[in-house]
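In this view, the complex is presented without one of its protein chains, the others remaining in place.
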Amino acid sequence: MLPLLSLTLATLLVGTLGTFFAGARARWVALATSILFLLEVALLFLNYSGWPGYNGSLVPGFSESESYAWIHLSWLQINYTVGVDGISLVFVLLTAILQIATVVYSWGETRRPGAYFGLVLLTCLGSFGVFVALDILLFFLFWEAVLVPMFFLIGHWGGPHRRYAALKFFVYTHVASIVMLVGLLALVFYSGATSFDFAAVYASARSLAAVPQTFLFLALFFGFGVKFPIVPFHTWLPDAHVEAPTGGSVLLAGLLLKLGGYGLIRWAVELLPSGLHTTQPLLFFIAFLSIVWGSVLSLSQRDLKRLVAYSSINHMGIVLLAIALDSSLGLIAAVLLMFAHGIVSGLLFMTSGSVHHTFGTRDIPSVGGITPTTPALSTMIMAGSLASLGLPALISFPAEFTALLATWNGLHYWVFVPLGILVVTAAFYLWMMQRLLFGPPKGIPREAHDVPWYEGAGMGILVLFTILFGILPGLLVNVIVSSPIRGWPGT
Amino acid sequence: MDLSSFAGPFLPEILLLAGTLLVFLFDVLGVRTTERVGAVAVGATALALLFVVADLGFAPLTFLRTIPAGQLDAAASGTPLYAFTSLGLVFQAIFLLATLLVSLASLSRPSRDRGAPIFFGLLQLAALGMLLVALASDLIFLLLAIEVTSIATYLLVAYTRHDSRSLEAAMKMYIIGALSTTLSFFGASLLYGAYQTTSLLAIARDGGAAGFPVLVLLGYGFLIVGLAFKATLVPFHAWAVDAYDGAPTDVTAFLAGGSKKVGLFAFFLIFLAPILFVRAAAPGGSPFTSGAVALGPVLQITLSVLAVGTMTLGNVLALLQKEMKRMLAYSSISQAGYMLIGIAVGTAPALAGATLQIFAHVFMKTGAFLLVAGVTAWGVGPLIDDWKGLGTRRPFVGVAFALMLLSLAGVPLTVGFVSKFVLFSAAVQAQGYFVWLAVAGLLNSALSVFYYARVLRVMYFEEPAARATPTGAVAGGSEPPVLPAGGLGYGRATAILLAVVLIVAVGVYPQPVLGAIQAAATHFVNLGA
Amino acid sequence: MVLSFAVVGLAGPRLKRLEYGGWVAVGFAGAALVVGALIAAGEMLNPGQYTNAQYTWFQLPAAPGVFPHGFELVAGTLVDPISALMLLVVTVVGFVVMLYSIDYMHHDRGLARYYAELSLFLAAMTGLVIANNLFEFFVFWELVGVCSYFLIGFYYEKPSASSAAKEAFLVTRVGDVMFLLGIFLYFYNYAVLGPANGWAANGFVFVNGNQPFLAGVMGGNSTLLTVAGIMILGGAAGKSAQFPLHVWLPDAMEGPTTVSALIHAATMVAAGVYLLAVTSLFLGFTATDQLLIVAVGGFTTFFAATMAVVHPDIKRVIAYSTISQLGYMVLAIGAGFAMVGLFHLFTHAFFKALLFLAAGSVIHAVGTQDLFKMGGLRKPMRLTAAAFAIGGLALSGIPPFAGFWSKDDILAAVYSQLGSHPAYWPFFLLAFAAVFLTAYYIFRAWFLAFSGDGPRDPTLAPAHEGSWVMQVPLIVLSALAVGSGLLIFWPNFQTLLLSGAGAAGIPPVYGPTDLLLSGASVALGVAGIGLAWTLWGNGKVYALSETSVAQPIRRLLLNRYYFKVGYDWIGARGVYSVARAADFVDQFVIDGTVHGFERMFAALSERLRRIQSGFVSDYAAYVVAGLIAVFVLLLLVAPYLVSMAGGG
Amino acid sequence: MTDLALVGFVTLSAALLAIGLFGILTRRNFILLLIAIEIAMNAAILNFVYFAAYAGGTAGLTGQAIAVVLVGFAATEVAVGLAIVLALNRLKGTINVAQATELKL
Partner (left out) sequence: MTLAELAFVALALVAVATAILSLLVRELVHTILWIAVFFVDLSAIYFLLDAPFLGVLQLGVYAGAVTVLLLFGIMVTRKRIFSREAATGIGAVPLALAVVTFIFVISVIGEFPQSGGTIHAYAPADLSQNLFNVNGPWLLLLGLIMLGAVGGAIYLVREGRE
């Protein structure tokens, strides 16, 4: 069989390198890579016969898996092992979509385009790697590989405080990933796993006693949680988002936050059931805190990007809540939510970037009534906001519905917290739209005109997927459900 | 003593000794051009390296073996004073690699340097001392072998005898070195008093049974301090920064990449036995009965504290450094902390991890210093800010230096990452409180990223300052460097290329190197038990 | 067929973008009307049929402990008596309003947007009506909410319009959230706790095959059901602007009048009532819920009517009236007579749309909404005046206009329950009293606008009647306002209502069963008209003196009992202050801690640098000090630690 | 054969070491530093000698052999130190270590 995943990795790698050296023609190379990537992901989906059974491949429960020896010592067995299951597949799709949208959106980038597009592709390459890696070292490698390009994207193409933001981003996530690495190593060695492969760890870790599981889970949770980000380790996020260039923000919100969620599901929840069980109250607390905090803070933001950034905290809080519920419905919801948030927040960051390009500021109070000037942009803002506040027929809705239903099933009346916050979420988006889009025009520069075609196209791609999966979420859910997750029937 | 059976295993050492004597002879004969003298040194070092690698049993080279396979790692091999262990051979290879890199790069030193024979002679002598350290199985043998290296390096640091900085560096290094030597010998004397022998193997077999716990502990304490000088552990590191700064940069490269490792290997030799003995004799229990202390854990705790203190302080101090060499010096100090983790944990995997870290550090730090030396020759100032825009102006030098820094920072797909990964994995694998060592090490490596990233930022994101640098070779952009191979000279360029290739190659596929090191470490651990 | 209609409806908006678009929309609305009418006719000719069709959205297999009966979300259509009734309302009013818009909106910008949104609304509304499960219901429920949001904010450059849109969305959002929770509760009760009856496995579907699920059959946890009922009530209250979530509807009058007629009178606001009816028929309410619903409905009826009494804005008067009338429907459903409530919904949709369109006609003509500036309009606008009068009479419950039959039905139905549920008494009385107020305020409006000799504000544009596209709807709706009530005498329609009501197992009440009651209500209506005539008739303007005791009451009513002020205060002061405070904490406490660490490291590094004095004696001192430190560790600290750890 | 208590030797060598260390810490003249180092070194040599004297047998011989080697080593070390002193003196005109603080921080 074709080593499809390795091929895809190779495609991205070659594309990235090509982009770096392509100079002014970088965007074409990047676009070609993105299209190829998307096609390969489509092929992955078509080949995925996961539901309801799994094809008999090397790693149980994963299809397309490949495994080659990498480092083999008596006590250290590390392989290059990749594979996808339903959950990773969804994230892979997200990566492909965001990559192509970002590339198209950034078509007009003129400052060192080779490096810019190369870094964008590298970020996506890393994310893709994270989603398909089934070996702890490989996973960590890709995990770190995402960090570096993002650091440069923020640090070189970012706003006025970019260096501060880049450093803050780097420090937070790097420290977190270190704790995560220790947790993963401890996971291997305390469980006595025969290798670093997911399958081996899975076989041994789940039978660990509750106490070590709890400690391991906490370490991993911290490591992944900072990426989420969980309150109170979230302050890097608004800064990083605000200072990052638009493409960077999109990938940051769309992909990087998802890495945390994916990692938590793949490397903590699936491996440490008792750990999850004992830490559940803490997770709930943090999830509620993040939900409330992100939402309330969004209300007080003046900067459009900050607003979206804080709303990300809120949304990812719901994701955490869904994961913490420890139920299959919760996990489906979490994955769906992350997919949805990836696309919607990407869209919102694109719009805020366009607002910035068009009006020279993102300060909500100083611009108003932009709809007559920029109808297309306004439509996109509306679409993004409405999707984000959970409008049916747009992608967030099925996810939020499932998440809340799962929350009710698990926590009963506590569901009032996220439910109540839905109103606040609606409030700040509506308030933002009221101030920014509607009302009499103010603060609009004379030369302002609607967004250039490529920005519109970039956003359009995301809107398209927002609607597509909003109407047919079953396309995703059926894939997710096929993953062998505890609580699933038959596993 | 049969000479042939003696000469065989010692072929690498004899080669170096011959090289040393030859270049000293050159000095007498008046053959003093750098290239000719250097060629001898490079040749001797490379040959020695070849034999050492062959002895390790690498497949295509096995016909060059000088030590029969059976004699390696056998407790009875050699005399009580020295033994052929595969870990020792690995370290010999590491030392020879460092020497080779420095020798190669030094070929590009000014051709008319009259002191070339002395320089290369001392270099080889120091290398010889290091090789002997790797063979030691006796405390006094070990300390004396270290002194061979020390004396040679004092003089190497002072080598540019008309530079007051160089002499000051040598003076500081000498004073602290002599003090440390004294303390080491004092410690050795106390251990001798306790065990009535200086054979490390015998001490290992005796273990904690000597009956003088305080005497033993004091002896080990003195030894820790004495060796800490060489290994630049905090707070015994202060000389190192000044010495690294003041010494000729090529010598600095040798100090950081080569001779400092001697101290670390000495730690392995001396402290592994008591730590392991305790583990083997009394798993889980106290070996010192009747109210005394457990020697192994006590040593481990002390070494852990030193390790953590070293890496933390090294990193914190590196944060605000403005000079390139001093920043690298502090970084080197913090790296020693990581390496010490290996012996503090004291398992075969940890030893392997530390060894790999030491191995990696050779390319990273030696390479970096050699590169700094080359760049300094262009007239680039000593400050980090003097490197502004270098990355874009000199893409290949920039990429090489960036790779070395990234490897030092432990970025994946470089050897620096693999070594840290293995080391910290081993710490975690040992479980217990060693996990905290891993955490501390990892947090420190996060801290270290700051100053490495700063250099990268200066090199790539900032435009060169308007002021003209002293000779204006690069920053001024007018005068092209006279040396070939990108202005570095062929020798230096080769050395740097070699370092970079190894950084990436071992970083991507570490299995051959790591496998050999792991096997050696396992043998080493079994030897003591 | 029904599905294809929904698809066409959805496709509509895209077609509109091509052209100026109004007529295309009208065409589609017409097609919808035809289809809707056919469906309704089918149901009416053959009442009591349940036609169900569905498509699986996504599903999870059954898992013990988690979903004992599986979990499935479906999209489907269900045609049953109530949806047929509702479908008729939606399509008819939709078509009529669409037609009316052609002329009414003629001068506005952004017409494509208008028609697109209106079409989308119609599609969503029909979707809601024919949804076969609660989940799908919720989806369309939200969609109509969004359309309403856009249409209220149609004049988005007016700050008040965008603010009203936001307010409407937010307030209904509160209801939506409760509705959502209600769904969860029902799901949990029936799908997880309850027996394997297939309800949840099919994903909140109302019918089992071709039969409705009956709440009584399914049983379950009564506390849970009660809470669920309250949540549904909350959702309905938000959408149907019931107390205390009523504040948004009057403000929603910022939208075009056509929108008010369609969405905020006839259809969307009725969705809340429809939801209550559906729930009552298919899932059932507990007794506590019923009382609560009755209370909310009855109180709102009176409460809203009082506010309408003094308002000077013609549209707002009608808006308050809508709230009040919706209260009647809620009251009926609460008392257990869902079909009676729906009947009122049916008739009310026509006469209220008529009132709005007539009012729109007036506004179109004179360009103001202030009643006190108008006057004497009956002469230039005979048709409008007549239409408004017909609507007013229907609203006031004067036979034989439609409102009489349905409202009287409600009063009679509730009255019939008073014996067994004495707690209904106060709310019945409030509702009864509201009849009087209703008649009074609507005719106050009529007299102010149409009677007298001419406009009180001379600057008003000279009034004129609209073109035929505006007149036809008025005529059609007038006819329906008169005739729709009479349908009650058609046996098939009776059967339709019966079959719907029968689904809930409650005997139907229709027709004037209690003449005394009917007489009393008619008398009250007439009295109200009379009072209006006395005070405002013939161009008179009755003014309360500033010193009058009634003045504070008037001010209270004009300020809508200060509800809006209170809500705004909570929103702007309460929540926003909390948000600001949280922002402060975030920036200075959480981030401040981080910066503190940063500074600490910098200071540490700076201070530690000084130990590198360059003085070799100091270095030697460090060595000796280090030596001592190592001794301390080796001899004192480490042995202690080791012994603490138990020798290992 | 004489009888002597080990305790006294230990105390003496400890004292000599302490004096040597003290000298290293306080003296500024390079040559005095060398002297201080030699005093400390002699403490170590003394240790070997008396431990050897108490050990007996091959072990004792080894100890004395070490002492012999160390004496030689110490002398060599002093020679190297003096070479540095002389070079420093030639360049700076002083051998006061307090005046050689060019490299710091």
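In this document, chain identifiers A, B, C and D correspond to the written order of the chains, with residue numbering beginning at 1 in each.
Note that a contact is a pair of C-beta atoms (placed from the backbone, for glycine too) under 8 Å apart; a residue touches a chain by one contact, two chains touch by 3 or more.
Since this is a predicted model, take the numbers as computed values, not measurements.
Trainee: Would you list the chains present here that the left-out chain is in contact with?
Mentor: Within the full complex, the chain left out of view touches B, C, D.
Trainee: Check the options B:11, B:105, B:155 or B:499 and report the residue that touches the missing chain.
Mentor: B:155
Trainee: With the full complex in mind, choose from B:51, B:141, B:268 or B:417 the residue touching the hidden chain.
Mentor: B:141
Trainee: For review purposes, identify every residue of chain B that touches the missing chain, sorted by number.
Mentor: Touch set of chain B with respect to the missing chain: 17, 20, 24, 27, 79-82, 112-115, 118, 121-122, 125-126, 128-129, 132, 140-141, 144-145, 147-148, 151-152, 154-156, 158-159, 161-162, 190, 211-215, 218.
Trainee: In the complete complex, which positions of chain C touch the hidden chain?
Mentor: 621, 624-625, 627-628, 631, 635
Trainee: If the missing chain were put back, which residues of chain D would it touch?
Mentor: Interface with the chain not displayed, on the chain D side: 1-8, 10-23, 25-32, 34-36, 38-39, 42, 46, 49-50, 52-58, 60-62, 64-69, 71-80, 82-87, 89, 95.
Keep in mind that, in the parts below, only the chains that are shown with their structure count from here on.
Trainee: When contacts are scored as defined above, which chain pair ends up with more C-beta pairs, A-B or B-D?
Mentor: B-D
Trainee: Just curious, how far off is chain D from chain C if you go by their C-alpha centres, in Å?
Mentor: The computed centroid separation for chain C versus chain D comes out at 95 Å.
Trainee: Using the average of all C-alpha atoms in each chain as its centre, how far is it in Å between chain B and chain C?
Mentor: Here chain B and chain C have centroids separated by 77 Å.
Trainee: Two or more other chains in contact with one residue: find those residues in chain B.
Mentor: Residues 171-172, 175, 179, 183, 241-242.
Trainee: Which parts of chain A, given as residue numbers and ranges, touch two or more other chains?
Mentor: none
Trainee: Which chain B residues qualify as touching chain D in the complex?
Mentor: 140, 144, 147, 151, 154-155, 158, 161-162, 164-165, 167-172, 174-175, 178-179, 181-183, 185-186, 188-190, 192-193, 196-198, 241-242, 245-246, 326
Trainee: Sort out for me which residues of chain C touch chain D in the complex.
Mentor: 609-610, 612-617, 620-621, 624
Trainee: Residue numbers of chain B touching chain C in their complex, please.
Mentor: 171-172, 175-176, 179-180, 183, 214, 217-218, 220-222, 224-225, 228-229, 234-236, 238-239, 241-242, 284-286, 293-294, 297-299, 301-302, 305-306, 313, 316-317, 319-320
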